[in-house]
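Moving on, here comes subunit A:
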Amino acid sequence: MNPRKYGLEESVWTLLVKSNIIFQKDFHLEFRTRYAINAIILFAVISLTAVSFSVGPIQLEPPIQSAMLWVIIFFSAMSGLSHIFVREEEQQTSDTLRLVAPPTAIFLGKWGFNVVLLFSLEIIIIPLYIALLNVEVQGMSAFLLIIVLGSVGLASIGTIMAAIVAQASTRGALFAVLSFPLSIPVLRSAIQGTWTAIQGGGVAQCLADIQLLFSFTVVILTSSILLFEFIWRK
Partner candidate 1 sequence: MRRDWWKWFLGIWMTLMILGAFLYTPVAKGLGETTRVLYFHVPAAWVATLSFLISAVYSIRYLQKQQIQYDVWAASSAQIGFIFTILATVTGSIWAKEIWHSYWNWDPRETSIFVLLLIYAAYFALRSAIEDTNQKARLAAVYSILAFVTVPFLVFVIPRIYDSLHPDPLINPEVKIKMDPRMLRVFLGSLFGFTLLFYWMLRIKTDIEFLKLKLTKRM
Partner candidate 2 sequence: MGNSVSLYLLSVLGLLFQPETKEVGQNIYVVLAVTLIVWLGVFFFLLYLDRQLKQVKDKIDWENE
């Protein structure tokens, strides 16, 4: 009975395969219940219309437009990103999952889900945002790159905080309270970068923000992977 036969040794490859299986399971479950995707998109649409309604005919300056976009993305994320872990605890499936998969695979699978969730939000909200707030994005390539990097950053923080909040009893606003301070570096660089991109800056001009967003996400992801086991194991 060598340990390998029992699959006790987890190679990186098996971890990635298992995280993909978990990602598909969650994606499938989400497709069936559509709870998280509804929460996130509805929130975004509501807040966007509220903003454009209150602004009315006034043409906003690029810095305000950029800040407005990221405020909408951040708070929409706060309404949907925690669901992936909270649902497992509430429906008592988290213990079943604990028994079948290693923590790192679970975190990566759930992280992937949250990234895709945020991207699907942006696919819908960004065209609406450009139309409703009549934003002329000159530097489109830098704009999209920063949106992607910023979203991955927010999804990383959101996933690890969701894992923590799922273990706490009183959830409510705790998720946003925990996530906001850690998201400030992402939000600040994303807003600054988006602003320069809207005004026509290319990737070169927004390099400082892109570097910060990238390095921040890498740091958060690695520490989350190392720390997740301490959250997941009771």
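In picking the candidates, the idea was that all candidates are chains of the complex that A comes from, given by their letters.
Note that a contact is a pair of C-beta atoms (placed from the backbone, for glycine too) under 8 Å apart; a residue touches a chain by one contact, two chains touch by 3 or more; residues count from 1.
Predicted, not measured: the structure shown is a model, and the values here were computed from it.
This complex places subunit A in touch with one candidate out of 1 or 2, and it is 1. Every residue of subunit A that touches candidate 1 in the complex is listed here, in rising order: 160, 164, 167-171, 174, 177-178, 180-182, 184-185, 188, 192, 208, 212, 216, 219-220, 223-224, 227, 230-231, 234.
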